[in-house]
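Can you read through this structure? Questions will come right after.
The complex appears here minus one protein chain, its other protein chains still in place.
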Amino acid sequence: MIETVIKSYDLDRLAVATIASHTALQILRAAKRRGFKTLAVARPSSAWFYKRFQFIDEVWEADFSNFRLVAEKLAENNAVLIPHGSYVEYVGWRQALEAPVPTFGVRRLIEVEADQYKKMDLLRRAGIPIPRSYAPEEVDRPVIVKLFGAKGGRGYFLARNREELVQRLREVKEPYIIQEYVFGVPAYYHFFASPMYVRVELFGMDVRYETNVDGRTFGLVEPTFVVVANLPLVLRESLLPTVQKYGEAFADAVREALGEEMKGPYSLESIIRDDLSIVVFEFSGRIVAGTNVYMGVGSQYSVLYFDEPMDMGERIAHELQLARERGRLEDVVS
Amino acid sequence: MIETVIKSYDLDRLAVATIASHTALQILRAAKRRGFKTLAVARPSSAWFYKRFQFIDEVWEADFSNFRLVAEKLAENNAVLIPHGSYVEYVGWRQALEAPVPTFGVRRLIEVEADQYKKMDLLRRAGIPIPRSYAPEEVDRPVIVKLFGAKGGRGYFLARNREELVQRLREVKEPYIIQEYVFGVPAYYHFFASPMYVRVELFGMDVRYETNVDGRTFGLVEPTFVVVANLPLVLRESLLPTVQKYGEAFADAVREALGEEMKGPYSLESIIRDDLSIVVFEFSGRIVAGTNVYMGVGSQYSVLYFDEPMDMGERIAHELQLARERGRLEDVVS
Partner (left out) sequence: MIETVIKSYDLDRLAVATIASHTALQILRAAKRRGFKTLAVARPSSAWFYKRFQFIDEVWEADFSNFRLVAEKLAENNAVLIPHGSYVEYVGWRQALEAPVPTFGVRRLIEVEADQYKKMDLLRRAGIPIPRSYAPEEVDRPVIVKLFGAKGGRGYFLARNREELVQRLREVKEPYIIQEYVFGVPAYYHFFASPMYVRVELFGMDVRYETNVDGRTFGLVEPTFVVVANLPLVLRESLLPTVQKYGEAFADAVREALGEEMKGPYSLESIIRDDLSIVVFEFSGRIVAGTNVYMGVGSQYSVLYFDEPMDMGERIAHELQLARERGRLEDVVS
């Protein structure tokens, strides 16, 4: 069905659209530089901000509770929608799955990610080490509890032992997963699966900056894990082959589980232990906000594949350019 | 009076000058690239270091206790002085207010910043959330005490409760302010108010790296807050409209309070709470050292306004170029 929409597009007027939040500035700036028309779909409260930027051709104010209408209008405008975490949050995963607009990447991952157990299953299938999950009564060490509805780290909490866990779970009214709290440092890897180059690129990485766990709290308040910012980092080079292997294994698992090629940006989110093992506790099937650390300046890893530093927005726009030239847009959207 | 000085300038020989510390390398490198003569005014102990760099045309050794003479000589050299924190520290705020040399930005903010209460008042007037201030006897939670004469974080201390506060205040001999210790992560925003483009640009951000509070101290020593370095970061995009709003509100408050347009670089210094609210505990009315994280490589946010990444030194030089071309230098200095 999306293929039909794509076939009706006027490719000379192809537009790149996204929801005005998350990584919209990065995506739209890059799209404009590479010759696409740019559309931002904004909540009324933040439309003023996006209107400040000349690289955004149109800022639409939208009602996200009925996204179908927006999606149809996007399709009328020859738009490819670049999905991101705020999009899924604003419209909900069911609307996102069904929106009648060509969507960059593998749309069906949105459904997998809506369920923490399915999410972990896909990583397990890929052979990627993941943290052990626990039933409450099994807990014999520090654990982290993640509510299914957690957004940007809000709705995560630490329990140092079973007693603390039991006490805190009393307040919880929604589905959750209990995972081993892995000791080590967090690191988040950005990949790009390219149907045009037929390869998985390790394109960058970041650390999240979370309030208040990364603040100076002197043990005076309980840790919380709300992401507010990202910092760039580079990994010890001897760990890169492992990271690349996991990135490719993820793409293979998607092909196997969903029967379709992985494409577009995605992320594996890990803790690195002091034995240098990497435990992946989460993934994102689309562009992550951590890629913003490279906006306009390009990442250290992008130069491994391209002659000049590039950000993920530029990478997406580049893939779209190639797909358009080659008449293969249907291979990069779903 | 400064307008008279400017009118006497030979604009073809316009120079950019600054005090040799803080952000001098960034400022002077950019000025040189954009065609200005460059002057560094150094303390004798560090002049040798600045003489190493070819982009600095002249390094003057100076006596900062009598800055009037230096300022006059700068004016004879057609120089615009770019003020920064070390300048104010070396010459003192009274000399800085009266120096007979055109000074980039709003000079009168130096006086506001010399008094922690006036400083907080300006933020309050802008409608920007600030930490609660306390009289010692009101304190019922962790607080941070800032001595008026604090430099680069030295002279700040944490008191976990009223008892600790009372005890530590016994050693304090100078004016101070007691503020609520806000739990969350620090983030510092760099703005540029442009009379030439008539806009406030969110140009970058950073985190400070403070010894020993950011060190690995395992609770074995008391926290101190001396800034030694800065790291780049990017903010969650959904927070940017709020940051932009506060940046513009600050410029409005300056206009209202001082009766002159905000111009040049400035900074708001904040803690982000885990409810995503932003509390601004400090501002700087001129270039901050955190902008050095983008020296020569440009910031992620600069590309939202300009085609290539730019650092704050380049931004200043660009504004000066435009002001000179348009015969409007008096609009960017004071």
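Letters A and B mark the chains as written, and numbering starts fresh at 1 in each.
To be clear about the criterion, a contact is a pair of C-beta atoms (placed from the backbone, for glycine too) under 8 Å apart; a residue touches a chain by one contact, two chains touch by 3 or more.
Bear in mind that the values here come from a model prediction, so they are computed numbers and not experimental data.
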**Fill in**
Among the options A:59, A:145 or A:213, the absent chain makes contact with A:213
**Fill in**
Per the whole complex, from B:11, B:69 or B:297 the residue touching the absent chain is B:297
**Fill in**
Logged for chain B, residues touching the omitted partner chain are 21-25, 29, 45-46, 48-49, 52-53, 55, 86, 152, 154, 209-212, 214-221, 224, 226-232, 289, 292-297
**Residues in chain A touching the chain absent from view** = 142, 158, 160, 183-187, 199, 205, 207, 213-214, 219, 223, 231-241, 244, 271-276, 297-304, 309
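Rule of thumb we're sticking to: only the chains that are shown with their structure count from here on.
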**Message:** I'd like to verify one number: the distance from the centre of chain A to the centre of chain B, where each centre is the average of its C-alpha atoms, in whole angstrom.
**Reply:** 35
